[in-house]
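This is the structure I have questions about; it appears just below.
Only one protein chain is missing from this complex, and each of the others stays in its spot.
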Amino acid sequence: MLAELRGLNEECGVFGIWGHEDAAQLSYYGLHALQHRGQEGAGIATKNGKGLLVKKGEGLVNEVFSGDALKGLTGRSAIGQVRYTTEDGRGAENVQPLVFRSTTGSMAIAHNGNLINAKELKENLEKQGSIFQTTSDTEVLAHLIKKSGRGALTQRDCVKKALSMLKGAFAFVLLTEEGLMVAQDPNGMRPLSLGKLGDAWVVSSETCAFDLIGAETIRSVEPGELIIINEKGLQSDRFAEAGDRAMCSMEYVYFSRPDSDIDGINIHMARKRCGKQLAKEVKIEADVVTGVPDSSISAAIGFSEESGIPYELGLIKNRYVGRTFIQPTQAMRERGVKLKLSPVHQVVAGKRVVMVDDSIVRGTTSKRIVKMLKDAGATEVHVVIAAPPLVSPCFYGVDISTDSDLIATGRTATEVCDLIGADSLTFLSAEGMLKAIGRPKEMKNCGQCLACFTGEYPTDIYADTVLPHEKELAR
Amino acid sequence: MLAELRGLNEECGVFGIWGHEDAAQLSYYGLHALQHRGQEGAGIATKNGKGLLVKKGEGLVNEVFSGDALKGLTGRSAIGQVRYTTEDGRGAENVQPLVFRSTTGSMAIAHNGNLINAKELKENLEKQGSIFQTTSDTEVLAHLIKKSGRGALTQRDCVKKALSMLKGAFAFVLLTEEGLMVAQDPNGMRPLSLGKLGDAWVVSSETCAFDLIGAETIRSVEPGELIIINEKGLQSDRFAEAGDRAMCSMEYVYFSRPDSDIDGINIHMARKRCGKQLAKEVKIEADVVTGVPDSSISAAIGFSEESGIPYELGLIKNRYVGRTFIQPTQAMRERGVKLKLSPVHQVVAGKRVVMVDDSIVRGTTSKRIVKMLKDAGATEVHVVIAAPPLVSPCFYGVDISTDSDLIATGRTATEVCDLIGADSLTFLSAEGMLKAIGRPKEMKNCGQCLACFTGEYPTDIYADTVLPHEKELAR
Amino acid sequence: MLAELRGLNEECGVFGIWGHEDAAQLSYYGLHALQHRGQEGAGIATKNGKGLLVKKGEGLVNEVFSGDALKGLTGRSAIGQVRYTTEDGRGAENVQPLVFRSTTGSMAIAHNGNLINAKELKENLEKQGSIFQTTSDTEVLAHLIKKSGRGALTQRDCVKKALSMLKGAFAFVLLTEEGLMVAQDPNGMRPLSLGKLGDAWVVSSETCAFDLIGAETIRSVEPGELIIINEKGLQSDRFAEAGDRAMCSMEYVYFSRPDSDIDGINIHMARKRCGKQLAKEVKIEADVVTGVPDSSISAAIGFSEESGIPYELGLIKNRYVGRTFIQPTQAMRERGVKLKLSPVHQVVAGKRVVMVDDSIVRGTTSKRIVKMLKDAGATEVHVVIAAPPLVSPCFYGVDISTDSDLIATGRTATEVCDLIGADSLTFLSAEGMLKAIGRPKEMKNCGQCLACFTGEYPTDIYADTVLPHEKELAR
Partner (left out) sequence: MLAELRGLNEECGVFGIWGHEDAAQLSYYGLHALQHRGQEGAGIATKNGKGLLVKKGEGLVNEVFSGDALKGLTGRSAIGQVRYTTEDGRGAENVQPLVFRSTTGSMAIAHNGNLINAKELKENLEKQGSIFQTTSDTEVLAHLIKKSGRGALTQRDCVKKALSMLKGAFAFVLLTEEGLMVAQDPNGMRPLSLGKLGDAWVVSSETCAFDLIGAETIRSVEPGELIIINEKGLQSDRFAEAGDRAMCSMEYVYFSRPDSDIDGINIHMARKRCGKQLAKEVKIEADVVTGVPDSSISAAIGFSEESGIPYELGLIKNRYVGRTFIQPTQAMRERGVKLKLSPVHQVVAGKRVVMVDDSIVRGTTSKRIVKMLKDAGATEVHVVIAAPPLVSPCFYGVDISTDSDLIATGRTATEVCDLIGADSLTFLSAEGMLKAIGRPKEMKNCGQCLACFTGEYPTDIYADTVLPHEKELAR
């Protein structure tokens, strides 16, 4: 399904590299591979012998870094981020990496995730005189590091102390005087992988960035681990004991690129197995299977393979829809102008269609696509979702609306099916999903976070924990 | 396969609309749907009560028409074009529609195709005092219309007389004092369809533009037909007898969008049948089938379905690669940075892979992809091409290089296979392709042009006929 | 006064260079010096061994040629133009140089001026089958050259024959197979100078372009002269007998830059003498003299020097007002927001002010400035105009509105004075202006065109002669 159609957004993707003469340009390509994780802002900070350099802005990676923008970013180490921000630009100051300059040394930070004790930490920091220039959690970490440094601690110890105070989901990359630092929350909730490019070390939210630049995937960053990379090489340290692993299920289901691997499991293959599992869980009499592009294609292929119903391109995504695109008026939209998806008439006309999608958020998009298929002549439209229903908000960095916005909250599949106008609606069972993804069975929930499907959160949730989009709105 | 990787380019796409208050904006969406046919230039001309208005420029549709650009284009009729031009901008004056202003009335023309007697016509016109401001064939038609008008002919008769002098492949849309005129060459070599949107008439190179704006497909424009649409309605006329139908095969194989239909045959379905046919013609022992995105996906699905070998996403296309993208250096490319396609390691590692593509031009890209798959661990790579080998240049508007550039010219499949480093290479037979596409068997070559596969051209070819890209170079 | 405030616009400026390795870049600087003559479009065409290259677009010189735009313009000869066009972009196709491509050779043309028999010539050409893609006169010349070439004439003879058919004011630069050609109309109505830069020849609408690039001014191009510059050097030829010289008076009064010379007379000095002459013709009791920037500064200095009344900066021009500037709403403007000119309170408060301007067109701007000065505390505002009143339209390339728009047409100075709210209004006498500018007395009107002041046109005017801005509107 299409992220932009329904406001189901990842907060961002991060990338880092140490020890390569083309650090900035490789970061550019790395961020380009992560572009699907955030299209609203991008930035790269590099470190040369003299200090930190940073270039960031609103827009796509290739918009922010046009012309000679990369040339000024000298140095053999770099970190970068791509970011999703709110539409009115109020978040412009949140574009990362954030850079903190100090008489004793500077630091750049990029972050993916969401802290659940950010409000409490901020209030404490403000009581101690800290001021904030952004609404992002990233700045909280910088303040904590600085406060930790009042004694005679090394920078590494300050960072560890600061990280240990954070609750929630996070993947941090820091570029400091001591080197490139990489940290993952104690539950390992957001993907973060370590790779090697010749003698250089690279880290990335997804391994697809490694493939694009020709780097090799080494391993995932461990829960609670702090990796420091500098002239002495790579050192693995810990700032916290590893808790129960709780990797975000939606990374497998929806966010990550099909060519990425998380903990050694390929996303396309996992999705395809979910599609197959779905076909085992439900029997549908139909003529064609079609996926909602792009993220549901793999599951649709799997459903087709297992069910024996032919897989077809029943829906086509219109590329080239950029931000400068002139939107159709409401009147035009009602008269049938459709920008993002087009049905393929000959594929669906007179056919019983299985429409595979990865999720239903508010239901409005599903309803529109079902109608589109029926208008194109489909005699039946059976919606199958290659994941369990979304019923609870996410506090860990996925911008899922509050539960009142989630159509499946408090409704049966039949009720939802009626609302979206489909002939049937089937969700993959949670057990089926876990089995199909194939993470270790000995872990709790196979090491996955199921909070948005079950409402059971792997961490404490505080009374004042706010959803990601609420932070953006805070002033 | 990726057009931009190999210089196999369509010249353009055209769109027209008559009788709608949102003529310009609907043209904008129509051209947007045709964007894949040309990304270098775009333009729209409208006609209001007072005269012709035109806005055009280099870039994508949403770049040329940003901000308020559409607002000035008032009027209830419009034509537009998207265009591929040469990289150094020398063709900037060729961006269409071309507008010709006259004391007795003005005219806008947009064109898809290539005239094979353009040089001769131009020389004759120049002898009669005509001057040319572009290097495009479109200007030739305007001159011929004007010259035809010296007697007491109506504009329609002038246009018919002028069209009758043209040889080659063409689909013209004209916006004149007498209305919207639409013409197709006597062999009907380029796709051009007629549709209806409420009371308004629409024409388009591809029917996907109709789907996007909610219009209904009526029929193809006939070979040798001139359609005039004005206040009196639609009138069908002829400027020439219909010759043997010779629709460009590459439209089915490669150019058109999968959701378009040509002469009632859906592109995705045709390609899928080609893939199935291919699987009937060759038996390969393999573990996975993968298509080279985007245009070979349908054939790969068909091959998988017929062969029973699972279809997988073995290659991922990197989106977001725009013109402002900073290209990797040669050194980076050699070290493995790959911008446009990434292999999916877990899908191909240790597997025997069937790689389905739609064509091989110079062979360099195929070689690169084969290597990419093997580097990712594929034990065998069997290349299957869902079309016959390209061996002859095209004079009808497809920018296929001269035959010396075509790797298959004068080489056996085995020789080509060796050059691209594959374990086997199979082309679809011409008969198989014709059967799979499924056009009427009673027509010669089922009404398809096979020139690039066979060297047999459906029209005369003149000694001075030049290839499309040679025209751009002429000064 | 400010051109943009009142629609008194020059049509353009032209530049040419032959025989310099930096031809394109020097043209860029030359056009930059001529930027005040047209801010709406700019273009440069160069000629290298292989053909013509052209780059043009809407906007300022430094906007059209940003980044690497000049790099593609190779060759040792070039022509260029800056241009004023209508605001709605309909004239986009009129941006020059126009390039005409032919199987026997190509040609680029840039033009400053206005033909008065363009309509007749166009109609004749259309009867012979010519078609037009622009609304500019320039295209007429290209057609005439082509038509002239049907016999066995050399290109030079064709150009001469074509030029001889043109009536009106024109300064042409052509880049052809035979070299750089430069022509001036038989009355020499628009400025055009010849210069030398080392071994290279340069031509320009104004000599300020020579100063900027370090070239030396040689002489004016003669009325009726055709200069051909090529490998054989410079040859002076004629296409017509020289008529009575009739150099545009408004070039001295308003258009040209103060550092340019026309026929050896410096513009600043001529304007200053006009101011002095004005002070001789009228005695005003006042405290300060101020000029309306930029073009009236010189006359104000002269008025001050002759009258002994101190010269002050009573009005300041706001720079940085570009096309992207957000205009104030009408309400804001009424509340006093003034973008282009600000009064200097301390200079004018409590003072009797002589406000020197160079012309009054519709009177609205003068009225606004008088009010602005009075609002700032001026006790009296005496408007003195360093030229005679504008009473007749110009058919030679200056976009003066029709006479009904000219406030001075059919009104006495006293009546105009009342309309603009000044305490007195004085125009310079025509004799005084001629004497002050100081061209040869033995020529008729000292070799100046006085048509806009007197209604006596130096050439025939045809029934169908149209004003420049009417051409832009023609479709």
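General observations
The first chain written gets the first letter, and so on, giving A, B and C; residue counts start at 1 in each chain.
Going forward, a residue touches a chain if its C-beta (ideal position, glycine included) is under 8 Å from a C-beta of that chain, and two chains touch if they have at least 3 such contacts.
As the structure is a prediction and not an experimental result, all values here were calculated from the model.
Across the whole complex, the hidden chain's contacts among the shown chains comprise A, C. Interface note for the absent chain: among A:His111, A:His143, A:Lys351 or A:Arg439, the touching residue is A:His143. When the missing chain is restored to the complex, the residue among C:Lys232, C:Lys283 or C:Arg335 that touches it is C:Arg335. Only one residue in the set C:Arg257, C:Lys367 or C:Arg439 touches the chain that does not appear here, and it is C:Arg257.
Although one chain is not shown, part of chain C still touches it, namely residues 22, 25-26, 28-29, 32-33, 35-36, 60-63, 65-66, 70, 198, 208, 211-215, 257-259, 261, 266, 268-269, 272, 297-298, 301, 305, 310-313, 316, 318-322, 324-326, 328, 332, 335-339, 342-347. If you put the missing chain back, the residues of chain A touching it would be 50-55, 72, 88-90, 92-93, 98-104, 106, 119, 122-123, 126-135, 142-143, 146-147, 149-150, 474-475.
By definition in this document, only the chains that are shown with their structure count from here on.
Among the remaining chains, not one touches chain B and also chain C.
Taking each chain's centre as the mean of its CA atoms, C is the chain most distant from chain B. Centre-to-centre separation between chain B and chain C, using Cα means, comes to 47 Å. The distance from the centre of chain A to the centre of chain C, with each centre set as the mean of the Cα atoms, comes to 59 Å. Note: centroid distance chain A to chain B, computed from Cα atoms, is 37 Å. Shared interface positions of chain B, i.e. residues touching 2 or more other chains, are not present.
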